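Here the complex is missing one protein chain, while the rest keep their positions.
Chain lettering (A and B) follows the sequence in which the chains are written, and residue indices restart at 1 in each chain.
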Amino acid sequence: MAVQGVAIPERAFSPERLSASKIGVWLTTTDHKRIGIMYMLTGFFFFLVGGIEALLIRTQLAVPDNVVLSPDLYNQMFTMHGTTMIFLFVMPFFTGLGNFVVPLMIGARDMAFPRLNALGYWLVLFAGIFLSVSFFAGGAPNAGWFSYAPLTEAINCGRPGALCSPGQNMDFWILGIQLLGLSSILGSLNFVVTILRLRAPGMTINRMPILAWMTMVTSFLLLFALPSLTAASAILFFDRHLGTHFYQAAFGGDPLLWQHLFWSFGHPEVYVLILPAFGIASEVLPVFSRKPLFGYTFVAWSGVAIGFLSFTVWAHHMFAVGLPVTAQSFFATTTTLIAIPTAVKIFNWLGTVYGGKLNMTVAMYFAIGFVAMFLIGGLNGAALAIVPFDYQVTDSYFVVSHIHYVLFGGAALAIFAAIFYWFPKWTGKLLNERLGKIQFWFLIVGLNLAFFPMHLLGLFGMPRRIYTYASNPAWDGLNLLATIGAFTIAVGVLIFIVNFFMSIRGPATAGDDPWDAFTLEWMTTSPPAVYNFKKIPTVRSRRPFYDFKHPDNPDWKSAHH
Amino acid sequence: MRIFSPRKLSRAKLIGWSIPAIVVLGVLFLAGCGGDSSIIDPQGPVALKQSDLFWFIFIVATVVFVAVEGVLIYSVVRFRARPNSPEPRQIHGNTRLEIAWTIVPSLVLFLVLGYTIYTLVGIQEPANKAQTFVNVVGHQWWWEFRYFESAGDAQVDVNALNGQAVQNAPTPTIVTADQLVVPTGTVVHLNLVSTNVIHSFWIPKLTGKTDVVPGHDNHMWFQADTAGTFPGACAEFCGDQHAHMRFEAQSMAMTDYTAWVTAQQKPAHDPDTNTPALTCDQGWPGNDATLALQGKYYFFCKTFAGNNACISCHSVYGSTYGNIKALGVVGPNLTHFGSRDLIAGGVLNNNQDDLTKWLTDPQQWKPGNDMPNLGLSPDEVQALVAYLESLQ
Partner (left out) sequence: MSAVAKEHAEVHEEAVSEGRPLAWWGMVFFIASEALLFANLIAAYLYLLVRQPHWPPPGNIPLELVSQGNILPAINTVILLSSSFPMIFARRAMNQGKLKQVPWYILATIVLGAIFLMFQGVEYGSLFAEGNTPSNGLVGSTFFTLTGFHGAHVTGGVIFLLVQFFKGLRGGFTQKKHFSLLAAEMYWHFVDVVWIFVFSLVYLLPEFLK
């Protein structure tokens, strides 16, 4: 659309011609909106990939002594499931959402570095394909998503002639992760500069939508946390191929060095996976409650607090490794502290819906579902911070339950809220609300069926990452239930896919502002033109579009910020 | 007097009652059907303190859960837009509320933290002195248990296992696998050793985990207060057969334990007592020999890929065939194999049928484990089963 009216030279192949063709526009684009959409589609595609991996896992575990997957294939499956869901689904999706929405929200015409932005996307796509084809190229990574050394080392593993990790499985992981890390660094500095430098006149930091805040905090987390992963996996690569001994106890190295480095990335990373979700909830809940966000300042700054604290808690993943008691107490304390700003957020969302006029759209369903389900995961996390109790449940299904309540009940539900909320802006079309509600209930029922029993499985002593188990009256039924839950989720996801294709073919009836929303992205057309806004609006409060629609009673008259 | 009157049950009361109800139901449910490795059915002081913490946080979390979900559901029901509902007031926040809901959860959380650290420090060291000293060695994928008389001996053994030059390394009084036997009511001290990858030692009903990390002298203690058999497992992902790195902890009264120790310290039972002069060179002892003796012959003499098949990996203390001894250390020590419940990290049970399955093709039952398929004939398997089960 951008190229209409541009004369195309009559050569057989030329860059101009390519970028004018239907696919070419996408291949060559540097428009943040197109890049955003590509990120999100790629992310969703990998959600399906990771989901199919999850279904295979659950099929294998449905009944005792099952033989659907071989041990090694099972190990590849959960490693790639975790890696895919985290690095190829949630992260790219949030990057895509931020790409599309944040510049619009803050009244910018594009990201600060459009070409870097495109590079970041293509790196993700390439790394995703690279990681996934490893299944067919000699074996996918198989040491778990946090790849503990020395299981990942190419050294003699205690027995004559047996290497801990022969084969290329781990090399795929290391190289794939390096590429994804590079992409995220580029993406993050782009966000930071965009948000700090390209805001519309009057859009002070303190008036930015919370999603922009959270994207900024997330970007800082990535900028400062990813180097740990890069360093850790680089020296793992050296250990494997250049003969260094960083993680090899027999030569004075230390396997725990890997854990410290990995988790000093890994814990900030889990907040990377949830802060944008907090941002989404903070956009969606107010609009459908017909009220401003309750306690904006507290919601914003608690996000910053979480960001800072997230660098201080990493060893709560290592309570059982034998750290000194003082260290364990320290990390228990910081982990407890981090629950406080999270609580503040939850209470402010309650404050937002309370006393509102709730318009129960599908986006609102998902936003509320997010709060309800994330709460379970959060409380579960608070339990994990109780060190002596953690000794019992670490590396058990209790942790698997925690992961999925925060990541599926948290991040994934928020992502569906975001899809239903912003789909009209991306396409000019509305998703079907009826199908959306059916999908919602399938997901909620399915996720609780799948993941609640895992709490109990953990309490009943089932370790995680086991490819099979002998029949045990306390485990069998719960495992079957979890499998049924997983397939229930799958039905919900299929309904969404149907909805998506139906709606994308349907008429563009959404209009520019279907939700009577508050923020700048709704002030422009759906989908927005390449340059976003005809004229960059001037902002006087946190709800500029609300002010525009309510000139009699704008926020900047009633509230001081 | 009627205690319970449904008519008088107001909404607030309903919520007020629902919390203890959930808790009570939860307790009954969880404690009732937790199975043989439930952490909330503790059988020793360490596990007990850990499960106490669970109940504590369970109650706290339930209260928070009911309160937050309550407000959420109430809001969705009460404030759902209706055709005539007015525009809500545009409230931007309330600083007092913010302060309140920052401070209140902080207080609760610090209470939890205090209890956490109190327990954490409390379970570091046992109240009584340890009486049993076992070095736990994590192999891929089975557990070896080496018993010692004293903490000092055990530590020297740890150093030796870690490859340090050690003088006068003490011999363990007992070496066993897949089965940790301890006396009830006394403190057991464990040193955790691995020279391959990280494992994690866990007996849910007796104690939480401690990781077994190469290069780290980790140790732990526990105590079993009741006699019984408690499943244990490796909890840190350690490769293909992480699922089959299970074991059993058996606790028994002191008298039984002493008897067990005496039995385990005896040399292996030998089907060969009448004909001590047999050697491998003489070949198969013949159909007249007992099945167990035939098995012993295969165990010591059968070759596989140029090596004596069984003894290059397994030990049978105190037994010889001719002048050949069984001192292999790759696989589990089999001196008293017949007295154990499990085979190969719990992948099978120790009975004739399962052992037959195992010897016929170990790779079928535990793909990737170190024991190759030796291509034994059914007769050979039968004889070996008879021999191994005789090692009581």
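Throughout what follows, a residue touches a chain if its C-beta (ideal position, glycine included) is under 8 Å from a C-beta of that chain, and two chains touch if they have at least 3 such contacts.
Keep in mind that this is a model prediction, so the values were computed, not measured.
Asker: If the full complex is used, which shown chains touch the chain that is missing here?
Answerer: Taken over the complete structure, the missing chain's partners among displayed chains are A.
Asker: Pick from A:27, A:163 or A:196: which residue touches the chain that isn't shown?
Answerer: A:196
Asker: Determine which one of A:45, A:113 or A:330 touches the chain that has been left out.
Answerer: A:113
Asker: For review purposes, identify every residue of chain A that touches the missing chain, sorted by number.
Answerer: 2-3, 5-6, 19, 30-31, 108-110, 112-113, 116, 185, 188-190, 192-193, 196-198, 223-224, 226-228, 230-232, 234-235, 238-239, 242-246, 251-254, 257, 260-261, 264, 530-531, 536
Rule of thumb we're sticking to: only the chains that are shown with their structure count from here on.
Asker: Using mean CA coordinates as chain centres, what's the chain A-chain B distance in Å?
Answerer: Their C-alpha centroids are separated by 35 Å.
Asker: Would you pull the chain A residues touching chain B in the complex into a rising list?
Answerer: Touch list, chain A to chain B: 70-72, 75, 143-144, 148, 150-151, 157-159, 162, 164, 249-250, 253-256, 289-298, 320-322, 325, 328-329, 332-333, 336-337, 339-340, 343-344, 346-348, 350-351, 353-360, 368, 371-372, 375-376, 379-380, 382-383, 385-396, 456, 459-470, 472-475, 553, 555, 558-559.
Asker: Would you tell me which residues of chain B are touching chain A in their complex?
Answerer: 30, 33-40, 47, 49-51, 53-54, 57-58, 61, 64-65, 68-69, 71-72, 75-76, 79-81, 85-94, 97-98, 101-102, 105-106, 109-110, 112-113, 115-117, 119-121, 123-124, 139-140, 163, 194-198, 200, 202, 204-205, 207-211, 213-216, 218, 231, 233-243, 330, 346, 367-368, 370
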